[in-house]
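Missing here is one protein chain; the remaining ones are kept as they sit in the complex.
Per-chain numbering from 1; labels A, B and C assigned in written order.
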């Protein structure tokens, strides 16, 4: 569904979905990450966690199934599956903090070359709070950030250092933007370009990236 | 049921039972404290906790009710009541450590005048472990120790300082021995004699007590 | 047995409210909030309340009721996005706000109830959350210390409760309620359904009655914040 150059929001979600492996327990953030659920590859069976206290998040309810006592972390009404279980918030975050969730896919405002992420506040604007974002990036085994590569003014969001207050330090393993995929293995300090979106040239990526990446060939 | 001078084991248990108030949640230790359950006053309804994970401990089972999956902290087979609930060990001790149990009645080898208790090990002898004793004395709102006033050699077990390794420091609120009752209010440093067992004179108590108590009149 | 059952939310809070009190209120968004007890707290007139709650309700509902009447002095929350009156008071400097990461908040409440005055977590290391907090390294990684939280009164919403205070929660309405039940000096619970002792299978009680001092049965509106549905094919 790519429109013109690079990836659309839905393309990014689809690419992020390829990071899901069979049997994974997965936490999806708000925004583009929510779309990931629509693109889970065939034969890959994952269990979605909702940090307000549920494993096995099901689809939105039919009108006659709506239950005000069953919502997700985005406060939307949802349904349960045969595999579902409920638990309290302390147990939910024990699960997150303890490294039991295989992967978190989350939105970002800025990512630094050292894997820092900023996605919860903009100084001077009303701050709504970090919710569970700081716990997720600190605790989940593998964190994949999805964001536009540049802001509306065209400035890079992949930076040497985040300019916004951090959500977490050195915690992002992969960044998916409209221009491509940037990843680093466990223990690796720097990100590499591991994939380019359609019709995107490396030169464009370099021009739009302030972060110092490992620019070796794909 | 007193035989001759002072209190029998059962008398001490009966006296300890008078510390139970209606609605209390109670933890009873092994030995004399176990007998307390037989003496709960009429009109006083308490809920017994078993630290292996149960509130509302019931009596021993009839032969056809025995369930190996239902035991108390002394590893004896027991039964459940209509009010009972089960929980895991971390929750059980969260309950204890968090000060939610109203009273613990436990056996002691030595008590110090500052409210220290020793009841888990004798150096040189095989040590079986403290089990939940250290958690109970540190966490329960009010701790009542029950013990013989002297050892077999006639030496006082109510001492200026415990000679045995401590189970807990400054945590005992009342001591019940075969000679009487010794208590201190919240925030009070010293114990007072608040009750004498039948046919026990204050002089005998003084002679058999090495601890420095507040010896003002009853 | 000393009686735990009260008739109304107002009676259940009788003698428990005072100016400057610390209150915990369960719920995530508007899901699983103690609606009736919040209303009774408003009616008590208690002022300068510190409210520990993951969210701050919405305008005119949930804790929004207490914001309207200016009874809340400080909120301890993880996310307060859905409340205009909150925003107005905060920007005007009329309201204190302490943000906690959601998992840190829930663990702090559990710790408070469990007699744990402090614990270490990786959450928030390197962020503003870490400022001024003690740190310690474990296995060469830095952690920050967070403290346990308690409340004068915890307001809890459960699904079913028995007359001894044993509770069961429904689906995601469980959220912060069980921990808050353990962290109140006094815990007051409202349930959809009050049942006789012995109605529950003892294996499946979420909150044992030891944590509950007062309980009422009360009808909740259960407002839905984001109705999302799909159509049948």
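Quick note on the criterion: a contact is a pair of C-beta atoms (placed from the backbone, for glycine too) under 8 Å apart; a residue touches a chain by one contact, two chains touch by 3 or more.
Bear in mind that the values here come from a model prediction, so they are computed numbers and not experimental data.
Novice: Would you list the chains present here that the left-out chain is in contact with?
Specialist: Touch partners of the hidden chain, whole complex considered, are A, B, C.
Novice: Pick out which of A:9, A:39 or A:100 touches the chain that's been left out of the picture.
Specialist: Reading the full complex, the residue touching the unseen chain is A:100.
Novice: In the full complex, which bits of chain A touch the chain not displayed? Write them out.
Specialist: With respect to the unshown chain, the touching residues of chain A are 22-23, 25, 45, 47, 49, 55-56, 80, 82-87, 93-101, 139.
Novice: Hey, which chain B residues sit against the chain that's not shown?
Specialist: Chain B touches the missing chain through residues 50-54, 59-63, 66-72, 74-78, 80, 86-90, 92-94, 96-97, 116, 126-135, 138-139, 165-170.
Novice: I need the residue numbers on chain C that touch the omitted chain, in ascending order.
Specialist: Listed in rising order, the touching residues are 107, 111, 114-122, 134, 136, 138-139, 143, 147, 168-171, 202-204.
Here is the rule we go by: only the chains that are shown with their structure count from here on.
Novice: Taking each chain's centre as the mean of its CA atoms, which one is most distant from chain C?
Specialist: B
Novice: So using the touch definition from the top, which pair is joined by more C-beta contacts, B-C or A-C?
Specialist: When the contacts at B-C and A-C are counted, A-C has more.
Novice: Using the average of all C-alpha atoms in each chain as its centre, how far is it in Å between chain A and chain B?
Specialist: Chain centres of chain A and chain B, defined by C-alpha means, are spaced 55 Å apart.
Novice: Suppose each chain is reduced to the average of its Cα coordinates; what separation in Å results between chain B and chain C?
Specialist: The computed centroid separation for chain B versus chain C comes out at 35 Å.
Novice: What parts of chain B, by residue number, touch at least two of the other chains?
Specialist: Residues of chain B touching two or more partner chains: there are none.
Novice: Among the residues of chain C, pick out those that touch two or more other chains and give their numbers.
Specialist: Expected reply: 110.
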